[in-house]
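Only one protein chain is missing; all other protein chains are in place.
And now, chain A:
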Amino acid sequence: MQNHSQVSARPPRRWLRGGSVARTLLGGLFAIGLVAGCERIAFYSTSQKAPDSNASSSSTTTGGSTGDQDSGATAVTRAMLLDAIATCNLDLLDEFQKAAQELDAAAAEAKQDPAARPKAQAAWTKAIDIWQRAEPFAFGPAGPTNTPGSQGLRDTIYSWPLVSRCLVEQNIVSKAYEAPTFGTTALINMRGLAAAEYLLFYTGTDNACSPASAINSSGSWAALSADELAARKAAYASSVSTGVAAMAGKLLAAWRPDEGNFDAQFRNPGKSGSAYTTEQMALNAVSDAMFHMEVHVKDQKLARPLGIMNCEAATCPEAVESRFAGRSRTHVRNNLVGFRMLMSGCNDGEGVGFDDVLVSLGATALAEKMSADVNGAITAADAIPVEDLAQAIAQNPESVEQLHAAVKRITDSLKTEFVTVLDLELPKLLEGDND
């Protein structure tokens, strides 16, 4: 005990026994630090209004997109946002599944009767228009395979930009599409809505494979008559349309409360059985999916064809989406509409969306800015004079550049203030590079 007390019972403040020099040094340093700190406190004029100070009473905001702060309506919680997104998503998937079934039926009819091809084309157009609105909703079962609850179903329905025309054409020769499960098990870049587009809309008799490719070097492609080629394309289209309908059904079933019930997992994060351990994680999954706007829309659908990114030539019109149906402008527009459903709510912004949560949090300016930017981008898409972006780039590149700039305004906000205010993580999806 004595030894112990010798060791531990040291006089207080012994650590300062370095002498007056050390004390002065430490004191001086402390003073410098405090002065520096005070200098930084004074750095901002604290009399300035906060950027969203108008929203100081926003704890009682409305459910509207830019609701009046003083309306006294119920505050929009994050849980309400998750509910609204789930409902919105289910409605979209239900609508898409019906359209996919119509496509399946129409493609089957066109397989039997070439005259029914326009009807199949119309059915495809209806289905893809709905799907493009659903693209920013690719979380949960539709999401990439490394995300919670994923079944990777998005790519099985529409794999763009992973599409190989040459592979599709090889299948036309080999009739691989005749396999009963082709539409649901073949490689994603030779089936789905993207393959269906080529098969239903492209009437040329050429192919995109190299001369060294077996279908060309063996002459098997050249041996197909135009009628036979058309018949095989119709049969192939029917096969992949059946696959699309099946996958649409699978995706809807994965969400529906009476089947896979991912809906409950999404609405009740943190509860037993949910793929999301916290509500914030579920919200983060949605925001990750919204980055579709950055990776697919801004960079791949617009910047690359415009020749301002990942393009060796002056422009890369061959990189536009929907080269055969020529609906690339509408696709981008529908992506923006889908994004707006998340941002401002379903039913043309009447439902609960991220903007309502931002307003409730007091970030009204950001909510208004992002809503305005999305509407501005839709207006910019509408202002492009032709439907096919490749044609627009050739004839009126400024209009496409304006759309690109408008989408960039959205993604800049998404990557900066949006994730900051909601404390969201940027998605790992950004690791992807499709060069």
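By definition in this document, a contact is a pair of C-beta atoms (placed from the backbone, for glycine too) under 8 Å apart; a residue touches a chain by one contact, two chains touch by 3 or more; residues count from 1.
Criterion: contacts and distances are computed from a predicted model.
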| item | value |
| --- | --- |
| UniProt protein name of the chain not shown, from "Gamma carboxylase", "Acyl-CoA dehydrogenase", "M48 family metallopeptidase" or "ABC transporter permease" | "Gamma carboxylase" |
| Hidden partner chain, touching residue among A:Asp206, A:Asp258 or A:Asp423 | A:Asp423 |
| Listed residues A:Thr203, A:Thr278, A:Asn347 or A:Gln395, member touching the removed chain | A:Thr278 |
| Residues in chain A touching the chain absent from view | 1, 3-4, 6-8, 10, 12-13, 15, 17-19, 29, 32-34, 36-46, 48, 50-53, 55-56, 58-59, 74-75, 77-80, 269-270, 278-280, 295, 299, 303, 307-311, 314, 357, 360-363, 365-366, 408, 411-417, 419-433, 435 |
